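Left out: one protein chain. Kept in place: all the others.
What follows is chain A.
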Amino acid sequence: MTPVTSPPRGHGAGEGVSGTPDPAARGRAADPEAERSLQAAFDAAVAADERIEPRDWMPDAYRSTLVRQIAQHAHSEIIGMQPEANWITRAPSLRRKAILMAKVQDEAGHGLYLYGAAETLGTGRDELLDKLHTGRQKYSSIFNYPTLTWADVGAIGWLVDGAAITNQVPLCRCSYGPYARAMVRICKEESFHQRQGYELLLALARGTEAQRAMAQDAVDRWWWPSLMMFGPPDDESAHSAQSMAWKIKRHSNDELRQRFVDICVPQAEALGLTLPDPELRWNEERGHWDFGAIDWQEFREVLKGNGPCNEQRLNQRRAAHENGAWVREAAAAHAAKQAARAAQGAASAPRTARS
């Protein structure tokens, strides 16, 4: 996607004297009159489907909403590595091992793009990681479920990545440029992962009786949590309306959930697996699949921290960070020493030349 170049709306209005972007100041304008005109320019840009870029003026709430959403997305990528990495050392063929390692690596890469996108809004990776580690920011609740068998790797690819793509494809048109562009790349890779997951399940479904049972069991466990990935129903969704007005979000939770169900039903049929919902039936009038009621109590419990793996996931993340502290300190110390040596070398160089 080519970035939509927009005129530098309000460029400089809230920046430091030097012209260096000061994220804290950029959301404010000097006086109410200027603020109104910046707001008007921003609103016009959003209405015209232009991209808002890092140096453009934007409302504080728009900035903080984006940081919260992008951070949560980035955290989901890096926490999401865990349930799948759980199977790297046990992958049953070398081909599957290579695919799985590459997938988990892609997730780390997605984390990097997304932390980078958040950084363009003035919030650095360290700060966001700290919020994750201290429980002040969340990640997608789906990763609080365990991967108990090899088939779970396929179910995650097919259903979890499938739901993520349904959620994320519209984000490629999100009003904030860096996020939209990161999403283009992420969605391409995610759709690859989704096909690989489907293909993994297909191999199991066409395999031995034990393999087929493994695949069905995984789908039974991942189906409902995947539907919960779209978030609470529209009438209970706290941030939806404003995000839609800002074109950060383009479709409602329920709309996207329905789209996902409609995509999955024929795919499950092609796999020869059943979806664990006796109320699934085609509704001619709506032109959509009807589905049963979601257990929102379970969703709230997992969100609150009471899922099967909440503690385990966060503990592993914290441990990786804490165990890596001496490595990061060493890298910083080495860089500082190198800089000092270079400075010393530069200072002593003329003397050497004279002598």
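Before moving on, here are some points about what is shown:
By our rule, contacts are C-beta pairs under 8 Å (C-beta built on N, C-alpha and C of every residue); 3 or more make two chains touch, one makes a residue touch a chain; residues count from 1.
Simple rule for what comes next: contacts and distances are computed from a predicted model.
Not shown: a single chain whose UniProt protein name, out of "Phenylacetate-CoA oxygenase subunit PaaC", "ABC transporter ATP-binding protein", "Tryptophan--tRNA ligase" or "Two-component system, chemotaxis family, response regulator CheY", is "Phenylacetate-CoA oxygenase subunit PaaC".
Of the options A:266, A:292, A:324 or A:345, the residue whose C-beta touches the omitted chain is A:324. For chain A, the list of residues touching the undisplayed chain reads 78, 81-82, 85, 88-98, 101-102, 104-105, 108-109, 111-112, 115, 125, 150, 200, 203-204, 207-208, 210-211, 316, 319-321, 323-335, 337.
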